[in-house]
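Only a single protein chain was left out; the remaining protein chains are all shown in position.
To keep things simple, chains are lettered A and B as they appear, and every chain counts its residues starting from 1.
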Amino acid sequence: MEKFLAQFMPVDASEHGPYLDRLSANVHWLMLVLFVGWGLFFVYTLWRYNAKRNPKASYHGVRSHFSTYSEAGVAVVEVILLVGFSIPMWSKWTHVPPASSNPLEMRVVAEQFAWNVQYPGPDGIFGRRDIKLVTSSNPLGLDLTDPHAKDDIVTLNDLHLEVNRPVIIHVTSKDVIHSFKLPVMRVEQDAIPGMEITIHFTPVLTNETNAESDKWEIACAQLCGLGHYRMRGQMFVHSKDSFKKWLAAAPPAQTSIGS
Amino acid sequence: MALRRQIRVGSQWMYADEAHKALREALRVMEDEKGGEHGGHHLPWIRRYVFSTDHKWIGIQYGFTALLFLLLGFCLMILMRLQLGWPGTAFSVMKVLGETRQSGGVLLPEAYNQLGAMHGTIMIFLGIVPLAVGAFGNYLVPLQIGAPDMAFPKLNMISYWCYAPGGLIMLASFFAPGGTAQSGWTSYPPLSVIASQGQTWWLVGMVFLITSSLLGSVNFIVTIVQLRAKGLSYMRFPFFVHAQFVTSFLLLLAFPPLEAAAVLQLMDRVAGTSFFMPSGLVVSGQALTNAGGGNPLLWQHLFWFLAHPEVYVLILPAMGIVAEIIANGTRKPLWGYKSMVFATVFLGFMSFVVWAHHMFLTGMGTTISAFFQTTTMIISIPSVIILSSLFLSLWGGSIRFTTPMLFALAFLPMFGIGGLTGLPLGLAATDIHLHDTYYVIGHFHYVVAPGTIFAMFGGIYYWFPKATGRKLHEGWGRVHFWISFVCINGIFFPMFAQGLAGVSRRLYDGGAQYAHAKQIAAQTNPFMSVCAIGLLVAQVPFIFNFLWNAIRAALGHRDEGLGSNPWEATTMEWAATTSPPLAHGNFEVLPVVYRGPYEYNVPGEAAEFIPQHMPTAPEPAPRGGSLLPSTAVAMREN
Partner (left out) sequence: MDAHASVGHAELEIPYNVHPRPDTGVYNAKLGIWLFLASEVMLFGALFSSLILLRTGAETWPRGYEMLNVPLATFNTFILIVSSVTVVMAWSQLRLGNLKKGRIYISATILCALIFLVNKAFEYGHEFREHNFPKTNNFFAIYFTLTGLHGLHIIGGVIVFLYFLGPGAKMWARDPERYTNRIEVVGLYWHFVDLVWIFLFPVLYLM
């Protein structure tokens, strides 16, 4: 089943992805068993109890407790899926990895219809932002008088990650609700103005060839206005070395925004 | 002549057709006399047909209006599907949208959003709910419980006359500057608050629709509790009545929070408050000046607190209709009737505590998500019980494959697909990838389109003779069914593949821009759109069948020999009154109930079926209408 579903799904490039996909496959097994089971019953009854074949109906019909068992069975399977898999997975999903795992941290700020990415830069601290400073060249309103801001790296629709290194992303929005979706990472988080929500994941595959089949994107999954359908950004997962190279080459806010 | 049907009148047997003729004659004489006496039946035209207080006519008003809205909602979707199937292609039909919504026949993105929001709103609030509750509920509940009318006939009329203007305001919003609402049927702020004026109209329209539903639901509950016939205990209700009863409670208690939300959003839009607007918003580079401090999630909580119960409002009446048709079409009682009733009530309760499963990705902690996942899994169980019971009801039956039965039977697997695909959405972990994709669209359309809409079609074919005295053409009914069945699956099944691929919903081009969506969108979207057009074409025989027979009936042409109980049913809407029922008033004498709702093929009884209001089963096995025995018997009781 997992393989069957995978043929429709995008590549699975994150550490937690296979667990989600497996859970999804298991749920689909339950669905399939129920559907086929009842489906066979259904088709048989339609054939067997056609008025032509069975002119007189039975008042009592089924006498067994079959349905009670099947209902109980469904309930049991659901409990297993829920308690055994979904809830623990969610708890992991909301549990941000500790600093000791050397996570790569960044902030993603959505706006109509683009994704702004802010890296804290070498000092590891995000610079201060002030909405009064928002201009077209400074979409985040970064306050360059703040020393932490000067070395920040700000990109537009361009997300760079390092393979096998946990990523922590603080997701928020400047205007309306968007949804930050990385289909290949099995990651999605609504970007809600006024809230900064932290998510995390670990990419395990790279896409440095930049071929068409290797094109990974940030999608917007929540209706956010007339440009919703074209609100996307690209995503690159680098090897350790090439990520370093990218980082070194990326201009700090001080130069990219100017004064 | 084949076997003539015999029925009992008082203590003697008569040929059914003769008895009916006699009764009709009697009624005609009586109406004439009464008309002369106190004018009760010479109501002015406007009170008869426009501001009628008769639940049957109000039901018909609701039905016609809702069907028109359904058709409109479908037509809007056809335009959207054209764009989705062949993005950016010019279609001359788009020109109907006017200059601002298309350019040279190519739909514009903002117009796509308008059509989408209105498709959702129209289908749910102006189509299905008024059809399922306003039309079927209004027409049938008083008849099925043996009541002379609804408890508050005037309120019933006002309820319709809140619905109609609500719908007109929605339609008028298309002409608002900047177009109609375009933030989805969910109207999430801040997008909806900064949207153009049409959103205000949408909110005002919603307030009308909510008011209409509230009035209606109070009326239904009081009618069912107070006016049920003597002997009609709760466990003798036809299942449809139970479904309407629970539905009414959902409407009564879930709609007010949306009304509150609508008032707050209106204030945000009109009075400049910030209930849903956080501080520090920057829209297109411009800082907003509102005070801020609001919370956009507040809207989502209030909205989904309504909208989740609302989805059960869409499905419960459909299940009720399907249950009625299945009991009748299998000629046996529903299997597990009691557990179905309890499951329905439980479903009603639970539906108030699952709302946040629409909000898993709004930054929810483990505890809260665990709570809502658990309730969501729990609520799937009563649906499983109801569906299993309906499946098991078929076993041992003597199934008559009439058109209504075809639709009712198709409902089962279709709802099954829709319901089952709710499970991966209900588990928060798997919802991460599926949220806001076409998987969700596929999930709920399977429940509402081949699910609820099919049930509605089944109900229309089944009760049409009740309302008009004419039967819809069976052959065309089958054509309608089979083409619709194939096409509707062709539209919605590929959505699951799209959803798994991660194609987001509400995309103007169906995903043609996105790397991960491009391919599957190109492979499936044109096919789905062709199926949608096929589905539209499949409605043509139905619309003709329906209108032709409705017009003939209005002109006074009944089907001769159809009788009052063409499906040989046991519930009181058929058995205790003529078809169509009296113009004003339902029964000559209020019926008394002696037995459960589905007494078909009772062991030891010669009669194939025994209507609910018959004190004893007729001795030889008569087949056919049974209006007269009822009245006669009831008279004897008095």
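Following the convention adopted for this analysis, a contact is a pair of C-beta atoms (placed from the backbone, for glycine too) under 8 Å apart; a residue touches a chain by one contact, two chains touch by 3 or more.
None of these values were measured; they are calculated from a predicted model.
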{"item": "Displayed partners of the chain not shown (whole complex)", "value": "B"}
{"item": "Sole residue of B:A111, B:L264, B:A370 or B:V447 that reaches the chain not shown, by the stated touch rule", "value": "B:L264"}
{"item": "Given B:E110, B:D149 or B:E310, the one touching the chain that is not displayed", "value": "B:D149"}
{"item": "Touch residues of chain B, complete complex, unshown partner", "value": "9-11, 19, 22-23, 25-27, 29-31, 34, 40-41, 147-149, 151-153, 214, 217-219, 221-222, 225-227, 252-257, 259-261, 263-264, 267, 271-275, 290-291, 293-295, 298, 301-302, 305, 582, 584-590, 628, 631-632, 635"}
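As a convention for this text, only the chains that are shown with their structure count from here on.
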{"item": "Chain A-chain B separation of Cα centroids, rounded to whole Å", "value": "35"}
{"item": "Sites on chain A touched by chain B in the complex", "value": "5, 8-10, 19-20, 23-24, 27-28, 30-31, 34-35, 38-39, 41-42, 45-46, 49-51, 54-62, 66-67, 70-71, 74-75, 78-79, 81-82, 85-87, 89-91, 93-94, 111-112, 131-132, 134-136, 139, 141, 174-177, 179, 181, 183-184, 186-190, 192-195, 197, 212, 215-217, 219-230, 232"}
{"item": "Residues of chain B that touch chain A when the two form their complex", "value": "108-110, 113, 182-184, 188, 190-191, 194, 278-285, 287, 294-297, 330-333, 335-336, 361-366, 369-370, 373-374, 377, 380-381, 384-385, 387-389, 391-401, 409, 412-413, 416-417, 420-421, 423-424, 427-430, 432-437, 497, 500-502, 504-509, 511, 513-517, 520, 600-603"}
